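What follows is a short report on a single structure.
With one protein chain withheld, the remaining protein chains of the complex are depicted in position.
On to subunit A.
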Amino acid sequence: FSLWSGSIWRGKLTLLCDAKTDGSFLVHHFLSFYLKANCKVCFVALIQSFSHYNIVGQKLGVSLTTARERGQLVFLEGLKSSVDVFFRSQEEPHPLQFLREANTGNLQPLFEFVREALKPGDNAEAAWRCPVLLVDDLSVLLSLGVGAVAVLDFIHYCRATVCCELKGNIVTLVHDSGDAEDEENDVLLNGLSHQSHLILRAEGLATGFCRDVHGQLRILWRRPSQLTAQRDRSLTYQYKIQDKSVSFFAKGMSPAVL
């Protein structure tokens, strides 16, 4: 995926979406990609623990521990710090403050955390490349009681700060509930789709589970900048997740089949 390298891809929101399969391999990919590219990464990890991402990251060639120690990675471990919310005094704002409120307000404390984490340092510290916000994932916020509009507002403010002001990128994962009629999730997914520049959609195969082809990845570019002749382009690949990488191939061209 060389299209994400280079200076043209800045200030963009990438939406990862999975339907009937697990799209977290994309999150691991982007995490290791941006860390290797020497970007400053703020990772809001609400699903898994730090050691989980670290183990997978080591297979992909990055060490999250090292990155965190030298300040390249700001890691919000949702599982651990959600407990801290209840043992803090209420005056100190916590990024996951919404867990404590009866009527879920907004995600402003979380946004403040992100902004604080990614703001450019005063001294010329190590000159990281563009800041990146990675969120895994947004659907769990709906399960925790935050409204879809509040989540959209959070991403709106993140876009305004990270994408437009700091010229960084945002990558976020949302699950597609598919047939399960989850209206809030649909509003979130549709609303984010309108705002994204790139949508990566991992789907399970329509015919079911297969050992050699784990799923299908659809890539949709929206909002072509630079007004090139290409308008919305869409590509579809099938993939197989291996131990240390993911291999992609065109539809029907799996090495197991040929």
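Structural remarks
Criterion: a residue touches a chain if its C-beta (ideal position, glycine included) is under 8 Å from a C-beta of that chain, and two chains touch if they have at least 3 such contacts; residues count from 1.
Definition applied: contacts and distances are computed from a predicted model.
Entry comment: the absent subunit's protein name, as recorded by UniProt, is "Elongator complex protein 5", drawn from "Small ribosomal subunit protein mS26", "Elongator complex protein 5", "Cell cycle checkpoint protein RAD1" or "Histidine-containing phosphotransfer protein".
Checked against the full complex, the one of A:Cys17, A:Leu31 or A:Leu46 touching the unshown chain is A:Cys17.
Within the set A:Thr65, A:Ser81 or A:Gln108, the residue that contacts the chain not displayed is A:Gln108.
Within the whole complex, the absent chain has one touching residue among A:Ser51, A:Ser143, A:Asn190 or A:Ser245, and that is A:Asn190.
Contact with the omitted chain, checked across A:Leu152, A:Leu173 or A:Val213, is made by A:Leu152.
The chain not displayed touches subunit A at residues 17, 19, 106, 108, 111, 149, 152-153, 156-157, 160, 164, 176, 186-187, 189-191, 193-195, 199, 201, 218, 220, 222-223, 225, 227-229, 231-232, 234.
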